[in-house]
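Note that this complex is displayed minus one protein chain, with the remaining chains in position.
This part shows subunit A:
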Amino acid sequence: MKITKRDVAFFHLLLAPGVLLLLLFAYLPMFGIVIAFQNFNPSKGFIHSEWVGLEHIRFLFELPDTMVTIRNTVEISLMKIVAGLVVPVVFALFLNEARLMWFKRTVQSLVYLPHFLSWVILGGILVDVLSINGGAFNQALGAVGIPPIFFFGDETWFRVMIIVSDVWKEFGFSTIVYLAALTGINPALYEAAAIDGATRWQRTLYITIPGILPVIVLMSTLSLGNVLNAGFDQIFNLYNPMVISSTDIIDTYIYRMGLIQAQYGLSTAIGLIKSVIGFVLIVLSYRLASRYANYRIF
């Protein structure tokens, strides 16, 4: 079918609402970044508020919490990214071997289900289930003679819990992506390999994994852009003073600073730092993706 000039115009028209929303909600607010360099006073507005230059950024690095939260953010999200990569790949490989269609479908839906639950609800459930005072998990541990673990009071266990629960909640989604990639592998390859006498394990190793490797590389490089997003919803609903120094992340920090204390200049400054680093990472991950997975937008 030939695309006429009229078609092109029509397609652009279809694009317009999306572009408009993007301009309105993503680009226009960027002017608000000036707040990071001001003592913002709403009754004076953006133009007339007192200009303080890099004062907020200087002050941020003077605050002991800033570096701690940045380090926590990177550590937690890297762990989440790695675990969030390995688990769904392995799971998809296993599920792909399942022969019963209804079983495969059911499992696929079941693991996808937690994705739809809010952390507000899951947070409450986790506190109850993992309680040392009658929580189901620790009772089970007790039954086999293991002393109870205080997940919400121990910095190491808390992180483990954060990562495991995040993977549990979200891996169903990635699993679907990998399952889709698996169906894209040409069955003729498997048949040929079977005729040549390849075992199941060999087929997985030499056909399946290379087959989905581009998708794995793509997913992992794209997740690089999220290194500074360690999961506000989850951590905000679960953290407490005992574990805050090892789990306070940039987003919870901004929330407290900006929305609770109303220090807009300061919180905009840290948001800006986050955006700058995030931007660099996204560019980097795009470069990597285009080099190793042949993924291109432009």
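By definition in this document, a contact is a pair of C-beta atoms (placed from the backbone, for glycine too) under 8 Å apart; a residue touches a chain by one contact, two chains touch by 3 or more; residues count from 1.
Keep in mind that, in the parts below, contacts and distances are computed from a predicted model.
K.L.:
Unshown chain, UniProt name, "Extracellular solute-binding protein", "Serine/threonine-protein kinase RsbT", "Carbon-phosphorus lyase complex subunit PhnI" or "Pyruvate dehydrogenase E1 component alpha subunit"?
P.N.:
For the chain missing from the view, the UniProt record says "Extracellular solute-binding protein".
K.L.:
With the missing chain put back, one of A:74, A:132 or A:277 would touch it. Which one?
P.N.:
Only one of A:74, A:132 or A:277 touches the chain omitted from view, namely A:132.
K.L.:
If the hidden chain were put back, which of A:34, A:63 or A:129 would touch it?
P.N.:
Once the missing chain is taken into account, the touching residue is A:63.
K.L.:
Could you tell which one of A:240, A:275 or A:294 touches the chain left off the display?
P.N.:
Answering carefully, the residue with contact to the hidden chain is A:240.
K.L.:
Sort through A:29, A:42, A:147 or A:187 and give me the one touching the missing partner chain.
P.N.:
A:42
K.L.:
In the full complex, which residues of subunit A touch the absent chain?
P.N.:
So the residues of subunit A touching the missing chain come out as 40-44, 59, 63-65, 127, 131-134, 150, 152-153, 236, 239-242, 244-245, 256-257, 259-264, 266.
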